[in-house]
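Just one protein chain is left out here, and the rest sit where they should.
Chains: A, B, C, D and E, in written order; residue numbering restarts at 1 for each.
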């Protein structure tokens, strides 16, 4: 490689202190169902996760899978019904969602990581009582929200240098399963793990002051400010639950939350190991990360 | 309860030494897909597994799911093709099998256990490189056999007092998944774990010298004798792969292998904690268990 | 054995949760000198103690030996003098009592256990400063009461999976030995060990409301109630010091105290591992065990 | 104190390397029944044992008690019968011997140590299977010899910084007890513990070449030489079993054996912590200690 | 050796409890530059330090080197300038002082110890940030005082059974080195280590009430009394900074401070292991050591 040595040294000298600082830190990464569509992005994502693990960072992957659930519904001739943007989930729909999340999407992420290094272990929120769930609202059926997180199983896998990959099915005390929004699970899990960071890989550059103007990216928002921006309508639409999950993670004990553009290759490396700000960081109070 | 105290004492005095002897022992239990049909049997099975764990035994559950895979194939309008009794498995069939095993059957076992005590954790052979697989024979497509078992992840979960529930999907080094016969996986895993016992819960009383005569049950067979009985045609049909898996487990390091009638409620307790012989025990050499 | 399998399962399913619950628990058992008279009862007692130890329970045996002391006194032509039912103990009587308790009764219990499994270790309250004693009342000579318990040596033996068998001789700081009532020692030791239970094996069925009517057995008494029953004269005679020792054990930190009929074979197993109530349980407050 | 500082320094500079060398070393000390007669000697003995323990040496005390057994026999009107100098021991004699050794002599040594520091714990060879014994010769009844030593219980007490005081009663597998010669037990125990030294406190200055001439003391004897001196009749009488026990200890793994004059106050300190030779040392080969 | 055994026993019986008491204790010993002049004294000092270490005491040596610094100054033709008795230290003087202390005096002490047992490790206050220093007063240049002690490196070496030998160069946060008075460093280090004792080896017998009268030695002074004696002029001259360092050590957490006459051979052994008082002990309050 004919790269300039002084540039290499510059990058390394900048990265090494971050590597040291984040060594041993838990980083929860939410991967959207959309991210699975481009196999190349899944590949660079798997690269990054294995590299992070290799320098002592403890990544935890949380994934969704809405589009893939819709696919199997269609193939089985089962109609999807939505209420306020959420899929009404009867027993049959729940079984389909669980098969797709746990038995298909989770497997594809585990496989992508394990061909690099066999460190990934798939988990569902049902395993070892990880996520105790309850019904979000009766009309939605088996759509759940997080009641309690018991993060021991995740801590145990991390202690063994493994990479947990979590599907967002939870169960109540009777054993009834629920499908839960993945953004919410990532936030709650990051809080329960007292994670250094929770990172949402999305398909936007971050929070824009003016949705139409990429140069209006907000690189850092304080929690109170974020609440105000929602009240003012600046943050709107699909961004609201994401920012809500960020705020929830901070409240529960995570140190910072990030919205990154998952379409940029190796965006995790750039965010973690360079001084340059990428996407939007949400922090509890101004300047505290 | 108006039970005779002397009988209670008799049962306890008989059971306690076994409880002591098996404390800390690994017991691999293969649960057939048929066993899932009767929810009551799944319940007593879950009871037993939790009770074993509670007195320090380390149960590991391996399950199949042939009938459930057939169901989803039919619902999706995909025809099953069989060769020598094995399902020819193309990429689509494999994806269906994986969704059913990992996303449905495994989940149901985990749920049954976790409503009693949240100790079960679902695993697939792909997790942390547990089962490295290869093609069994080209004509069968993605039907695999076990190349290597890396039992660390199972040991780690056991060390945390958890109960691993294993779906029998393996992967080769390129990440390609395979569906593997559950009897074979149970045997290979028991060997790799140097299990005290591998137990096959079936729907027959054990090995009968005369298939039509239940009183001809063989309570103990030495490995060489078992091979001879196969050669002589006394052991035949679906019993052959089960006995083959037993012999394989013994060869790889398990101490004994058992064929039990899974239709008897709490058959695991009876086998482990009483002097009475149940089903058929296969041992390496005469009398050695 | 031609026992009904469903009955076996019932007994086991009832016992296993208790085995789990009491695993690691310290159980102090007071064995009266009368219990030594019937060698068969000593045998079933030794059986039970070894079985308890085998499933992780930590039994500690405390014994008396009044009748045996009387025997040697008589053989040596030394007259026993009693005051308020307690033997006046001069230096010679003390030496005789110590020889009998430490050198004979203790040895017989240790021998009975060690022929089953060599786990028993005899201790006197003088060993490693276990029991610091003082004079109970001047007129009684070297009859002592418990000033301080230093339970370390017992904890250490328990940590090595051994079974301490304790003779009730204590010493004061000058090294002067005292003979102490065994019921009192059992209670004080159970308190100092924060025992799960202290069990008194007696020759009565428990506390009877009407001494002449076995059906008037009180299966559970709250501490305050017990004090009232003594005040009311319902509890009287030799039962008073036993109940007093129970109350003392509870005050010092034991969780429950039991008066059991030591003439019932294997009464320890029945008490610990079945739902059925045996004898009388004394607890700090109603329902708390 | 008006001692010469240079002398103090000389003593200390000589002693400290021995203190370092023997730190952690096991020293088995055999205390004869005669030593118990002079309470002042028992006191200086207890001083020494506590001082040794205080600088990290691990003393183990083994004691006899012939005279004391004889006393109780006489008081009980039981005649002692001897055969080749050994007491013929029927069941009653055994019970008397056990009471005296375990319940009286052992207690007096424990008490002497524990008034200084409560570190002593009495043991009998029956405890935790320490000494498995068998009949020495049928005509002697329950006089035993050592079949097997299971030194774990002694190691465990030493690991807790305690001082085991061992009575020489052993038991066979049926639980039958035997009275064993204390010199033999000390040797066998020293061997099983791989002791640094076994020390016999006697009432003679050591081995004399000419019994009538104290100046003929042999300060060191090689094992083979000792055997020759016995054959030649130079070593004779009561010295034979002591030297025999020394040789036995060396054969079983002790590093050196010593015969010291127990009538010299603090003879243990002088032997261990000065360059001056005291008594007779027996070693495996010339110069190897 | 023809020493009186009873005297030996007396010395040992007196010394052993001290050996026990000080086992594991940290003893900081300040060795003056003058002590290096007599090689025989350095030898007996090294003997003592190794003997102390051998019985579990943890000695830490702090040394000065004024005369040796003066020597090299002279050889290099560099004039020493003094202000209030302290050497004015420019950059060149500092470099010379550092070379002499770290590269010569420290080496000679390390060598003397390591020819006995290779346990000594030279340290400078700069190593691992042990002593953070600042300027004492501008006019003195690089003469420092102790700002912070980070005793971890000393604890770590002690935990490895090594003997730290400390040169009194410190550094500030910019890396600028300073030469610090050794008495002050010994006191501050003893405080930071919560040492059992800090011992100053000087060339006087201790604190004399009347400097001209050796019989006026004060064997023990309470801290407040010492302050008064300074105020009253009884303690004066070079004794003031030594007593000041003693008081500083006590304030920072050391248990006692001692001024001993380093010209007495093996004075450390005499002080630590005999009842006889040597030199002057300074304690926080009357009688508390």
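The rule is simple: a residue touches a chain if its C-beta (ideal position, glycine included) is under 8 Å from a C-beta of that chain, and two chains touch if they have at least 3 such contacts.
Keep in mind it's a predicted model, so treat the numbers as computed, not measured.
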Inset, instruction - Quick one: jot down which shown chains the absent chain touches. - result: A, E
Inset, instruction - Would you mind spotting which of E:19, E:101 or E:193 touches the chain that isn't drawn? - result: E:101
Inset, instruction - Determine which one of A:56, A:238 or A:253 touches the chain that has been left out. - result: A:56
Legend entry - Touching residues on chain E - with respect to the absent chain: 75-76, 95, 98-104, 106-107, 110-112, 114-115, 118-124, 126-129, 150, 152-153, 156-157, 160, 162, 169, 171, 173-175, 177
Legend entry - Residues of chain A (touch criterion as defined above) contacting the omitted chain: 1, 3, 5-17, 19-20, 23, 47, 51, 54-56, 264-266, 269-270, 273-276
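The definition used in the following text is that only the chains that are shown with their structure count from here on.
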Legend entry - Separation of chain C from chain E, taking each centre as the mean of its C-alpha atoms, in whole Å: 60
Legend entry - Where chain E touches two or more other chains, by residue: none
Inset, instruction - Go ahead and list every pair of chains that touch. - result: A-B, B-C, C-D, D-E
